[in-house]
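Take a look at the following structure, please.
Only a single protein chain was left out; the remaining protein chains are all shown in position.
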Amino acid sequence: MKRVLKAAALAVTGALALTACASADGGTGDDGGSAINIVGFAVPEAGNKAAAVEFNKTEAGKDVTISGSYGPSGDQSRKVADTKGKDVDYVVFSLEPDMTRLVDAGLVADDWNAGANKGIVSSSVAVIATEEGNSLGIEDWDDLTRDDVKIVTPDPASSGSAKWNILALYTYAKQNGASEEQADAFLEKVFKNVTTWAASGREATEAFKKGVGNVLLTYENEAILAKQNGEDLDYIVPDHTFLIENPGAVLEDATPAASDWLDFILSDEGQLAFVSKGFRPVTDVDISGVEVQGANDPADPFPTPSSLSTAESLGGWDAINAEWFGKDGVKLRFDNLYAQATKQ
Amino acid sequence: MTDTLVTPPGPAPTRGRPSGTAKSSGGLFRLTPTSGLGLGVALVWFSVLVLLPLAAVVGAAAEGGFGRFWDTLTDAQTFAALRLTVVEALLVTLVNAVVGTVVAWVLVRDQFPGKRVLDVVIDIPFALPTIVAGLVLLSLWGPESPVGVNIVNTRQGIFLALLFVTLPFVVRTVQPVLLELDADVEEAAASLGASRLTTFRRVILPSLVPAIAAGSSLGFARAISEFGSLVLISGNTPYETEVASLKILKFLEGDNQAGAAAVAVLLLIVAVLTIVVLDILSRRVARRG
Partner (left out) sequence: MADTRQIRSRRGPVAYVLRTFVIVYLAVLVIWPLYEVGKQTFAPTKSGAEGGFSAFLDRLSDPSVTYAFSLTGTVAFWAVLINTLFGVGISLLIVRYQFPGRRVLSVLVDLPMSVSPVVVGLALVLAYSTGKGWFGEALESVGFYVIGTTPGLVMATAFVSLPLVIREIVPVLEEIGTDAEMAASSLGANGWQTFRRITLPSIKWAVVYGVVLSMARSLGEFGAVKIVSPGAELRGETATLLIQNRYNNYEEPTAYAAAFVLVLASVLALVVVSLIRKEDHP
């Protein structure tokens, strides 16, 4: 009995020692430096990590630990709201409404988008990725209606990236002179070819990697990152596409270092770190001479599409969501098309 | 041959005898102040950990009224996910009822080198973290499969994952019953001229049925609610490979809390039914034993 007690006592002490270095809520580091806790959507992880390395080299960023939680945009935003932003310093989402939720909850300042960049910290464009060699000969959004195409895309129910892709398809149709009905018909036809609606942009890439489908709708930076990591895929930047703008903000109760971090991301060094991972810069930083591995042309990584729609050109996200994407089981334009297309 | 690992997941064979044989002689103790206090503490913790949160799920599902609840469950896509879950779970349970019994039979009645190892192998799917189980299956049947079979985002993949995680249930409930089965009865049957098939069908099988049923219902409950091993395997395609637990997550991620709660309540009902069935079955097993 005594031995058992002794062993138990030892185990408790051991666990207490463990607790000291492993608690789930982070907070400030004990080595004198502070910690910045990021909550973000799935895709910018690589960019943030690259930027964090550079940030640690700066005066303001010395000794700052940066840790990030990444997942589907809507879900991440909900989690922050559910815990009232406890232990979260900086958030970056796929699209604006996820940020708006935190503004409404009083966790992010109203003027988060008042700066020169309107709160946007990274950008990219919607692209089509194919298996290496593009044996299907996909060139444009039109090709996605073909019978031999099997599409993998994130699901707008949980993923922000998905909404960008769908708006790219819609604006493409409109751009070619389609009426609203024709645009709907086009979308429905493409949806019929979707074989997987993944939970997040990253999970879509993951499914595609695992051999599901033969076309992936994704971000340009996500495709570049996949290629950087040795995945066998090609991507096409269509002539018409949609500008993806990801908002980032510091929470009201954040550690002061978080503001330094946001400033750093928008600085030339920060943007170059993002560029190296395939994001298009949001400032006018000079990227001539920068080689982006994994891009179709590393020396000229970001070809300018001949026509580019933006959320603003559709009236902003409030208008877009009110027209397209229902919440809490309410079915709007997208949801009906989706239901129609996936009906058996 | 007494060293079977016994029944990690199965219902304990002697369970459900509380007021029966063992204690009718001694009777049950009345609560003393100390044990009463203990009971109080235990109940408070159990409520805080299990009952209140589950009540909150039911509450969230009920918030929109029954109509809303019903609409969510009968939504074509949700309904398809529920149907797929139930169908796959039933198929897996069926396979397990047969194969699990065969495995238990071989482990008890047969004798061959390496049997002890197999006995441990049975429990691995139970002890393995579910996400690891998914990864384990992917390493053989995934995109880099050495045999060239890719089960990602197929119903076969879901079936295989469920088969893997539910492997021990029937085996572990049937095994002890088989061990305790009296050989005399079989001998008698054989000496009366019954063929071995007849002996099995008429003598052995009936005594195994409650155990098989108990193991199957445990396996069914597990299959219905399985999540971790499917995360990497199911592609989440509506109508094709979307199962209930992943649907809950999708609802939650899409900020449809009432939807998530509605599906969760349905799974809860299945869970409650299962433990009730198990309780009844284990009483029956105990009476036989």
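Letters A and B name the chains as they come in the text, with residue numbers starting at 1 for each one.
In this text, contacts are C-beta pairs under 8 Å (C-beta built on N, C-alpha and C of every residue); 3 or more make two chains touch, one makes a residue touch a chain.
On a predicted model such as this, the values are computed, not experimentally measured, just so you know.
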Of the residues B:L73, B:L181 or B:A194, which one touches the chain left out of the display? B:L181
Among the options B:L128, B:A194 or B:V209, which residue touches the chain absent from this view? B:L128
Suppose we count only contacts with the excluded chain; which residues of subunit B make the list? 1-6, 8-9, 11-15, 17-18, 22-23, 25-32, 34-35, 38-39, 41-43, 45-46, 49-57, 59-60, 99, 102-103, 105-112, 114, 118-125, 127-132, 135-137, 139-141, 144, 146, 160, 163-164, 167, 179-183, 186-187, 196, 218, 221-222, 224-228, 231-232, 244-245, 248-249, 252, 257, 260-261, 264, 267-268, 270-272, 274-276, 278-279
Missing-chain contacts on subunit A, rising order, are 1, 11-12, 15, 18-19, 21-26, 37-39, 42, 45, 65, 67-71, 79, 81-84, 86-88, 105, 202-203, 206, 225-226, 229-231
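Just so it is clear, only the chains that are shown with their structure count from here on.
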Of all residues in subunit B, those that touch subunit A in their complex: 68, 71-72, 75-77, 80, 138, 142-143, 150, 152-153, 235-240, 249-259
In the complex with subunit B, residue positions of subunit A that touch it: 71-72, 74-75, 78, 155, 157-158, 194-199, 203, 207, 209-212, 327-329, 339, 342-344
